[in-house]
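Every protein chain but one is kept in place in this view of the complex.
For chain A:
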Amino acid sequence: MLSELLQGTDTGAVLIIQDSCSYSGQHLLKSFISAALNKEEAVHVLGFDVSEEELKDGLTASTQRLHFHSAYTDPLGWTNRTAFTVHQFCVEELTHLLKQTSHPKPVTLVIDSLSWILRHVSPPAVCKTLQQLKKGGAVRAVIGLLHADMHQRGTVGSVCHLATSVITVAPGTKGDEAVAKITKRSKSGKVMQDEEIFSIKGDFSVTVVSKTSHAGHRQTEPEEHQTDPTGKPLCSSRVQVQVEFCMSLMPTMTTTRRTLMMILMFRFKAGKSAEDPRFICFFRH
């Protein structure tokens, strides 16, 4: 699922990367920036946490379409040298900022970080701005970094509630590996969750090492859909493949189910009377 998110986000998507002191999400944020630049998208970065040099350091993709709006040097207006202050975080100012560089396509807005803004702007105002950005059409997608251990649970919950995808990163057990817990909401309202172990290389490309499950570790397996005895996929949705039973069956599945032999059943042979039942056990593999 992490690879899918890196490949592209839907229009109107809001993706939140949640990190903590134990593992910084800054590199994963740069991976998303790099992936967007490689797809020749225009990326605008609201930079509070790190300087432009530090953000661009190591990015191998062409940074021609990367526009950095520095709120790092003077975010509060102390030195009157500011390009953008934290109090300008509203949809009107952001739209004006984005229109300064013209692009044929809607842009991807990266906010590094939402935590800096939440320390100075009330959470309801931040949520309102994010919602307006999501619906307004000025940006194609919003990607934000959130230091979850710096805010109340309610604030984190409110911001993440607006997100279409939330990636919570934590340190892994070995080397440079990390764990990503991903929650994705589709437009139809389905919620998908996954947990993957990943590593980030020097060029900020992401390698998914393996996927974990609640039952424990299992190796990466190809995306196989479970099939019924007729060979057709049981369900078209990936979510329903992972559950133990399917709530709705297609007509062919219903027919197949009727012909399936259950584990234990009574069977009446032709010509025998009903008083001569026989227990026949069938074992299905």
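The criterion applied here is as follows: a residue touches a chain if its C-beta (ideal position, glycine included) is under 8 Å from a C-beta of that chain, and two chains touch if they have at least 3 such contacts; residues count from 1.
Definition applied: contacts and distances are computed from a predicted model.
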Omitted chain (choose from "Elongator complex protein 6", "SNX4 protein", "ATPase SWSAP1 isoform X1" or "RNA polymerase II transcription factor B subunit 2") - UniProt protein name: "Elongator complex protein 6"
Touch residues of chain A, complete complex, unshown partner: 20-21, 23-24, 26-27, 49, 51, 53-54, 57-58, 72-76, 78-79, 115, 119-120, 147-153, 155-156, 171, 176, 178, 200-203
